[in-house]
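One protein chain omitted, others in place.
For chain A:
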Amino acid sequence: MERSGNGASSSSSGKEIADAASDQGSIDTSESVQEPGSSDGEAKQAMENKEDEELSRGLNEISIAKGQSDGNPNRSSSGESSGTNGAGGEEMARRVSHDGNSWVPGKRHADEDDSSESWRKHKKHFFVLSNAGKPIYSRYGDEHKLAGFSATLQAIMSFVITSGDCLQLVRAGNHQIVFLVKGPLYLVSINSTEEPYQAMKRQLELLHGQLFLILTKAVERCFAKHATFDMKTLLGGTDIVLSSLVHSFNWNFTVFLHAYACLPLPYAARQTAGAALQDIAESGVLFALLMSGYKVINMVGPRKASLHPDDLFLLSNFVSSSDSFRTTESFSPVCLPHYNPNAFVYAYVQYLTESVYLVLISTSLDSFYHLKDCRARAEMILKKSRVLGEMSRSVERGGLRVKDLSLDSQNGFTARKPDVVRENTKTLLGGPAGLWHFLYRSTYLDQYVASEFTPPLHTYAAQKKLFRAYQRIHFSMHDENGGHHKMQYRRDENYVLMYWRTSDFELYAAFDPLAEKSAAIRVSNLVCQWLRNLESEVFLLGATSFNW
């Protein structure tokens, strides 16, 4: 389990990755590409076909959803390309919300209950209830009005649990009901989005993690003492955090990748930020994090350990979804479930620029003034060295773009001199060979980098659809059946999708459905090579992997 973390020397891991990857060779059309009708065994082909079928059914469903969303007429509006003006996925998500169409933070449809026609039509419900059947959270509708519904769910669970079993999944028509038991809490999703069971389970686990981040495991002791405990009363004001989390299940790749993303920065700027954090971390700060939205700029922890990607994700969701953190410096108790589910730590949060914030975590309730001093010191260093400006520019500029895919290793990404490889792409949209998007996860770093969503993926609906397609591939490649495959190639009416895994990385890539297979494979190789060249800018190197 433990990964080698030899402190400073691990900054060379980037190179190791590159070397190891080139040892692996590159994708070769003639072998191992898994696709329907290839020379591989028939069983595999059958599996593939089935998956394709499921995928397209899933995608059809989504487009139906689009058509039905009369309540949100602009949900799939074709205008407002956010991809082209340089915003990261999450900035995009925010922007969409600011345009007011697709996602409104906080509880929606709060007046509904299970007797409302509209409540029943929502495609993805999330519920949390106590094992006594008391409602704690519902994505849609009023928890108290849903008390009867919540009791019904408990009765179903109780019935199964009494027979010594545990309920995980119920399918009813095109709906699936997914259950997750976590101590005294029951988490349930009812949905018709055709997401795989494993994906829904993961989403329920994150929802549980977010509740824990806010309340700690102490709530379990409350239940142990009083089964009548009404946990909902402790969650006042957190609707916005939970709704933002549930929204992120549609766009944040951390959700299924178990990895975090970094704000792209020149290597030197990231180092400077790291040094500023290191300086204060030595004075009794447990973790010091510099973040932008959900993206890490740098972080420093005890003995060079970093936070678990899930803790990072849940913490950054907590901070960036609550507008109150934006305006004032805050000091807030949080629980980092992977670090220690039983305890609160204290998080000092302050935005340094409009988009960049600093989180200092301490174990002491009395540390506010000390952390405030630490922040001032770090802020001064960052301002003096002008790296704050660099960060803001990076946020403005956004991430990698498929059309900038360049092979010239001299061209750092942040130096951006587009020198594009283009070959017979006249008729295809997107980048070279009709590349629309890619997602790359480094195995050793627990980090990923994704390209910006650019046309034709500029609508929220298109992005959600691609997110779910990747998610489906991910789970098909990580379950018992798909676990041993290294590669997947599939084509449907929406895309050509490529998945490639080595011991160092996973690559997901989406191409125009008319893209040529050989060209797609060649460009996938280029992407990997490009990212190896850019590694020091798009990843945080030298951070030791989390060990808990």
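To be clear about the criterion, contacts are C-beta pairs under 8 Å (C-beta built on N, C-alpha and C of every residue); 3 or more make two chains touch, one makes a residue touch a chain; residues count from 1.
Criterion: contacts and distances are computed from a predicted model.
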> Going by UniProt, what is the name of the one chain that was not included in the view, given "Cytochrome b-c1 complex subunit 2, mitochondrial", "Rab family GTPase", "Enhancer of polycomb-like protein" or "DNA primase large subunit C-terminal domain-containing protein"?
Replying inline: "Rab family GTPase"
> Looking at the whole complex, which of A:219, A:269 or A:469 touches the chain that is not displayed?
Replying inline: A:219
>> With the missing chain put back, one of A:227, A:376 or A:514 would touch it. Which one?
In response: A:227
>> Just to verify: which one of A:148, A:183 or A:389 makes contact with the chain not shown?
In response: A:148
>> Residue by residue, what part of chain A touches the chain that was omitted?
In response: 2-6, 130-135, 144-145, 147-152, 154-155, 157-159, 161-163, 215-219, 222, 225-230, 232-234, 236, 284, 286, 302-303, 305, 333, 335, 339-340, 342-346, 363-365, 544, 546-548
